[in-house]
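Let me begin by handing over the structure; questions about it come next.
Note that one protein chain of the assembly has been removed; the remaining protein chains are unaltered in position.
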Amino acid sequence: MTDILNAIVALSNFVLVPGAAYGAQLALGALGVTLIYGILRFSNFAHGDTMAFGTMATILVTWGLQSIGISFGFLPTALIALPIGIAITGLLLLGTDRAIYRFYRKQKAAPVVLVIVSIGVMFVMNGLVRFIIGVGDVNFADGARFVINAREFKEMTGLDEGLAIRTTTLITLVTAAIAVALLFWFLNKTRTGKSMRAFSDNEDLALLSGINPERVVAVTWLIVAALATTAGVLYGLDKSFKAFTYFQLLLPIFAAAIVGGLGNPLGAIAGGFVIAFSEVLITYAWKKVLVYAMPESLEPSGLVQLLSTDYKFAVSFAILIIVLLFKPTGLFKGQSV
Amino acid sequence: MTARGFLLYAGMALLIVLTGMFQGWNLALTILNMGLISAIMSLGVNLQWGFAGLFNVGVMGFVALGGLAAVLVAQPPVTEGWNAGGLRLLGALALGAAILVGAVQVWKRKIGGSMRALVMLALLIGGFFLFRASLDPAVQAIEAINPSLSGYLGGLGLPIIVAWPVGGLLAAGAAWIIGKAALGLRSDYLAIATLGIAEIVIAVLKNEDWLSRGVKNVVGLPRPVPYEVDLQRDPGFVEAAAGYGLDPVTASTLWVKILYSGLFAVVLIVILFLAQRALASPWGRMMRAIRDNEVAASAMGKNVTARHLQVFILGSAVCGIAGAMMTTLDGQLTPGSYQPLRFTFLVWVMVIVGGSGNNYGAVLGGFLIWWLWVMVEPLGLWAMELITSGMSPDNWLRGHLTDSAAQMRLMTMGIILLAVLRFSPKGLMPER
């Protein structure tokens, strides 16, 4: 019986908890991608670098706060800095839209042109981040490291396996839940939010109904700034900040958005967790769990790791291909333009 | 080519000559050589994007496969490795392939819905464990042999020039697989799919030490041209160098680079010639017709997906050839150095700036953007020093700005891309 409990605890510690945190981060990222797709109708390759920019802005504000002696108790100071980071990112995105994207929108350019334009934006944002904060690893998590650490858990329960819950994990889950709840409340209950959904559904009819497209687009960019910055800061708190890692997040984020159905916010969340858990499950060395769960005679000798962690991109990719082959509009019905 | 084209090419040549005069011929030739390779990559992407409107952002993967080909073809075989587990490993790979083919065959059978999926799933999952069970011991045996120096199977020991077409073939094979899955879907799905395959190729190169030594790198690849030290020992060469007033060391470095330029130029000219012929042929016209109006072309009975697959494979093969050439030039395969911004998106900047749909434009873009990519760093540093010259030497901002000048590259490339898209969307040399 204790063996089973130990197995469950080990599974939670190494798979479920980290998977849930990663899934929440991906879901927030994918929500941004899916909103841009639904409203502006292109796949934004600059999204990873938007996340990097937002995180960088938040880090800079955090440093500023820390230097004047402000902290947030056992919570990371970055949480106080987050709203300011979002505001800065929002300004950047609105500026980008005005200077770059609006021109192509007026021309009614093909989506693929906008994708290429977003690649240009990606270069600039990436360069901007590297220019300002450099390419190194930045660790900006402060406050308490653990809500409960492995030793405390073992003492508390008397089990051999510990369950460590890091503060950042808990913050990730809580913040993501709040962000998603706010987003859905906004989209489903407010006039502006409904007008965004209407615009995404049927642009021409939205115009006929008197919905102002420029306002919808501006609100979308602001929401995307909030989602991207939050996702980036949570990811950075959980791991660490490095400009290049954020660029690489583009692949799992897109995979999540497409798996869920591009343009469908609910799908983006589901997709984020599907991708995150598949990555963690397939690259986790199962030996520890199996040692407890299996009778002694069947205990595995190797690590029982299906794929090395470096193949985590392969996992998102494989899921993406499977979904594209069998259900091209995604698990939840997305748009196809 | 138009008069404008000649002018642009002359300007490009002038840039390289000026670089040679002011910053040394060694640098100029280095830029020229990578420029030639970049031009070939750019031609490959232009085949896909300019001819057919296919959005491939997996260039890096195809380039890396070309690099792998250089190792597999030119390195001497590691006999101990082969004895330790070479055949077992090949057997395991064959088993893996057979399982995949089997799964596809099951899927193609028209038998009752859920049964078919279950059988396929069982085959794939069971097959995966079987595959790992037969692969892992072989891999361990091979990687255990002298890991600091080899620990891999090596290659075939053939001349490295052979690797160039082989690199094209490897890339073509990968393109066939990815094309089968993602072509016929929306353009941005193809983009994400190619982005993914590129990351996977790099992951394989980094992790499968038995294949490519992973992050331990394969160094000292054989060369198609003589070594500098050999030239310096050759009295005839030293004498000829002295005739030009050059010391043997400088002369040998330059001569080796010139030989590479010659080889690369031949490949570029052949591919450019073929691409031009293809563009003007009925096949090329059909490609462009499909690009401009897919619906109309398919209504006229053209098999759009099959044509797309063709051109996707061809373009990727060209990128693979360029990748093999690049690894040859470097003399080493370093999987850790492949970065999408440098090997995928920079090539896209080349194509767009040069002029998508125009082969000469793509080649020009390859040279120009590569030249800029190299020159932006010193220029950026110079600009930063100019800007900060008024500040005191220990000013924090001054230090930060000069340190970060190296990061100006990406921003500059982004701004160039955005400016071209906005003000001259057809590029320097428009399609027509």
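A and B are the chain letters, set down in written order, and residue numbers restart from 1 in every chain.
One rule holds in what follows: a contact is a pair of C-beta atoms (placed from the backbone, for glycine too) under 8 Å apart; a residue touches a chain by one contact, two chains touch by 3 or more.
In this text, contacts and distances are computed from a predicted model.
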Legend entry - Absent chain [UniProt protein name; select from "ABC transporter ATP-binding protein", "Alpha/beta fold hydrolase", "Energy-coupling factor transport system substrate-specific component" or "MoaD/ThiS family protein"]: "ABC transporter ATP-binding protein"
Legend entry - Left-out chain, listing which of the shown chains it touches: A
Legend entry - Contact residue for the chain not shown (choose from A:46, A:206 or A:274): A:206
Inset, instruction - Sort through A:105, A:194, A:239 or A:287 and give me the one touching the missing partner chain. - result: A:194
Inset, instruction - Mind listing the subunit A residues that contact the chain we can't see here? - result: 191, 194-195, 197-198, 200-202, 204-211
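In the analysis below, only the chains that are shown with their structure count from here on.
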Legend entry - Touching residues (chain side subunit A, partner subunit B) in the complex: 42-43, 45, 100, 103, 111-113, 115-117, 119-128, 130-132, 134-135, 244, 247-248, 250-251, 254-255, 258, 302, 306, 308, 310-311, 313-314, 316-317, 320-321, 324-325, 328, 336-337
Inset, instruction - Over in the complex, which subunit B residues touch subunit A? Could you list them? - result: 53, 55, 57, 128, 132, 136, 181-182, 185-189, 191-193, 195-197, 199-200, 203, 206-207, 339-341, 345, 348-349, 352, 403-404, 407-415, 417-418, 421-422, 425
